[in-house]
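Right, one structure below, let's go through it.
A single protein chain has been removed from this complex, and every other one stays in its place.
Chain lettering (A and B) follows the sequence in which the chains are written, and residue indices restart at 1 in each chain.
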Amino acid sequence: MTATVQMSEAKASASLAVSARGFSKRYGKDTAVNRIDLDIHKGEIYGLIGPDGAGKSSFMKAVAGVLSFEEGTLQVFDTQVDSEASAELIKQRIGFMPQGLGLNMYPDLSVEENIDFFARLRLVPEKELTSRKHRLLGMTRLEAFRDRPMKNLSGGMKQKLGLVCTLIHEPELIILDEPTTGVDPVSRRDFWSILARLLREQGITALVSTAYMDEATRFQRAALMYQGKVLAEGEPDVIGNLAQGTMITIDVDSQADALQTLSRQFEQIEAVGSRLRIWVDEADAMLAEQQLRDALAGFTIQHLECDTPGLEDVFVAKLRQEGNVVADLPAFEAGNNDKTGVAIEAHELSKRFDDFTAVDKISFTVPKGEIFGLLGANGAGKTTAIKMLTGIQLPTRGEGQVAGANMSTAAQLIKQRIGYMSQAFSLYLDLSVSENINLFAGVYGLDSKMRRERSAWIIELADLQGYEKELAGSLPMGLRQRLALGCALVHKPQILFLDEPTSGVDPLGRRRFWEILFNLARVQNVTILATTHYMSEAEHCDHLALMYAGRIVADDTPDNMKAAVTAEAGGLLEVSVDKPIVAVGVLEESQYKGAALFGRQIHLWAPDDQTNRSRITSLLADAGISVLGMQARTLSMEDVFVYRVLQQEQAREKNAA
Amino acid sequence: MTTLRIGMTRMRVMTSKELMQLLRDTVLIIFTIYAFTFDIYWAGSGVSLSLNNAALMVFDGDSSYASRELTSRFREPYFRHVGSLSHSRDTNDVLDKGEAMVTLDIPEGFEQSLLRGEQSTVQMQVDSTNTVLGLLASSYGQQIVGRYGLEVAMKQQGLSADGGISGPILDDRHRVWFNPNQEDSWFMSIAELLTIITVFSMMLPAAAMVREKERGTIEQLLVSPLSAFQVMFSKVLAMTLVIVLLTSISLFLVIGGLFGVPFKGSPWLFLGLSTLYVFTTSGLGLVIATFSRNMAQAGMLIILLIAPMIFLSGAWTPPEAMPTVMRWLMMVSPLHYFIDAGYGVLLKGATFTTLAPQISGMCVLGGLNFALGLWRFRRQFA
Partner (left out) sequence: MNLYRIQAVISKEWREIVRDRLFLTLAFVVPAMLMLLFGYGLSLDVEDIPFAIVDHDNTQLSRDYASRYTSSRYFDFKGYSQDESLLSKKLSTNELRAYIVIPENFEKNLMAGKPAAVQSILDGTFPARAATSKGYITAINTAYSSELLASYLSKAKGVSAEIAAEALAPVSVSVRYLYNQSLLSTWSIAPKLIMVILMVSPPFLTALGVVREKERGSIYNIYASTVSRAEFLIGKITPYVLMSVVNAIILWVLATFLFGAPFKGDFLFFLLATCIYVMCTTGIGLVISVLVETQVAAMVVTAIATVVPAALYSGVLVPIPSLSGQAQIIAHALPAMYYTNILTGTFLKGTGMADLWQDVLILTLYAAGLFLVGYSLFSKRPRS
């Protein structure tokens, strides 16, 4: 009897790549991971999802054998990892890519030199190295950049290089810590499809974490972590069922008032551009819609749409249901309601560095009180554009008006009127929260009364009560970001510049962040210019300009942009199949170029008509795959972005040829 | 009026920011305190630049009263017997091995020759790998032997009955001012303090600036209404505060307290001069920071400047003995002026007026450093 149990346990453990029991990790008094149990099977893509500070990184580092832990057991393959010596045993079978865009690579070394270093460190024979390098560089389309120094790669390319370096010794288990954080959507899709293909071809097990909830669908199984614990585990659907409800998007007159009215009844509500998204605790769409309409009696609803909630919505709902109440925002004092003037006007701005043009004659206008989004992939020229507008860099050519003053003649005047939050949230990490706030209050010359007032407001705004004495460096990313936002707002600027504000910040943080921006723009009439490559953020903007290779290639409202793409490309089709990983390969090879895997579904560009339906079904049937369902999908901003950027890339390749 | 108030507020918050950042780096703070206290104490109490206890080995081929009398006159503080040699040929060997620095070879029949009134010669071999010490050792040796010979001769010639010397000779009287007992600790502790001040005032502001560049926080300051001057000067102000505070601790506790250096001039004037010096040297550090992209580059550049400054500014090498070109070069080293001024105040009682040339020298250098630093700072972000 006991023997049988042991036998089956042995058999079970043979199919396990990682097995953790009662695993805990503490840093001093803080518990990062609190007694979790996890099993990862060989050959699967296992995801760790959850906000910053959930304990994902600590767990992954421990599995990779680069971090010790305090409690529990951790078995990787057949080795109990409990000491530096035992950790060494598994390292040849593991590839580990730590968090941070290209942080683990060597910026001054070329692509090839980086790969060679990782390979030689793992004693890959030179001959094998040549062939593997060729194959992996080909797959990641980095072949042309072999000799380019890593520091000159775009974010997406850096992550692909990181993946190549991690795979070069053909590990059995790869551990990727937030590989897509800070990467634009095109590169992210590319990254996921490359990863899926590699895993498919080589049968590698992968443990991957992400702070983007919508990427959970990329995993076969996943664990949702929060505050060091596992909230749910299993297939993405299981996590999707954590909370029952309906997502309703409405277009309503007097948006700000409607928001105020609704938030009394519905806790989970956010403004997205000119719309409102509301979670209703009712799985039945019809009943949910009725609840909402009742609540909005007296308002004119222009448009209403019901959806099944995304993972992010579910996660937020789940936390809310468990009693994690998000603190209210402080009051925003109303600004002057002059929406007529122009806040920013750029006229043919250009910036050249030695031999390349970072920004090429961009022109745009931002009216007062608008949320303006500058979109683009890494390296499109967004940051340079924002640096010119804020006066950090001088334009090579062109001119502009910012906050009613000329950029080139009244730089000092502009500086008093703008706030700026840079990519890295330029906080002093070795100073405490209140020290940072006081510093910037002083820099902008606030007197002590004003300073106390603003300081209290910022603490409330950023929900930092109780953290005043903590060092900024010890805060989770979300809090750190809101603190940086607060510091940029300390002097009540007329215009707020945000450079990639929410790369790598978890959904909870991101929500509150955009809630603040919405209030600033709508109530305080602050003009906001944000650069982003995170497309769900782009949906929040009133107006968008899409940059590609230093130029603006599209300039419109989000809705108009979507409409234009739909008109050009037909529409987006979602295909459900039984063998998604194989199926996406088949479709990629065919005429459906944009085929990409989202969890168990495949998305591709095609009008939803009978021709396409039957063509896809027969194509897959030939490969022995049966289609479970097919439906048209409404476009997201991400779809628009991917479509436009690919279009530009193709045009460019054509020109080059 | 409000512009002035805002300017003051900006300087205050920026300065306290630098101070707080400095205080958060525990390892750095511990080392800083160590450098200003223990390091100076050890250097002052243990290091002497004079010839002390030169290791002497004697081959006494005579073994007589006279040879023993002569040998016994080679004594502390200059010489120290470390052993006797049984063969005269061993002398080179012990010098090669570094067991002795000086050997004395007294020939057989030494006493006999003296009694007969004949000339005799003793041989001294000196290790001159360190020329200064070699020269000193031989000069002390010659004095001892000469004096011994003279005494013997005077007795023989009947000029002196008791072995003392009278007659037409020069009575050599020395008076050493400013450090009558020639305490090495007085010189050493002050020299070490100056070195430490130099190291910190060059490195701390430069490092603070390079760190802002490396971490990107500099951008946040650039979009704010802060002027380049406010960004740079606040760093200098903060570092000057810390360094001058530690200097005063070191001055009163270690130099005045433990080593009993009499402050001939006003210690407050010394602290004032230190402030000026730290300010000037920090400017140099900031100029370096504008030239370097990362800390490694800044580190090497600092070494390139700081090592010659410390060794060649006049504390270790007499400026009079340096080649003219080097002397001119050292005119641009702020430490050159601070050494004169610092020792001047503490040991010689120099006053503000007597130090006018040194003070103006530091002011001019400081001004130039700052102007260059500001110009470079504005240029690199254009």
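The rule we apply is simple: a contact is a pair of C-beta atoms (placed from the backbone, for glycine too) under 8 Å apart; a residue touches a chain by one contact, two chains touch by 3 or more.
Here the structure is a predicted model, which is why all the values come from computation and not from measurement.
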Which of B:57, B:85 or B:207 contacts the chain that the document leaves out: B:207
Contact with the hidden chain (one of B:315, B:335 or B:359): B:315
Contact with the hidden chain (one of A:109, A:329 or A:342): A:109
Sites on subunit A contacted by the missing partner chain, in the whole complex: 27, 61, 64-68, 83-84, 87-88, 91-92, 94-96, 98, 100, 103-106, 108-109, 113, 116-123, 149
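Convention: only the chains that are shown with their structure count from here on.
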Touch list for subunit A against partner subunit B, complex: 387, 390-394, 412, 415-416, 418, 420, 422-424, 426-431, 435, 438-447, 471, 487, 497
For the subunit B and subunit A complex, residues of the former touching the latter: 5-6, 9-10, 12-14, 17, 20-21, 24-25, 215-217, 219-226, 381-382
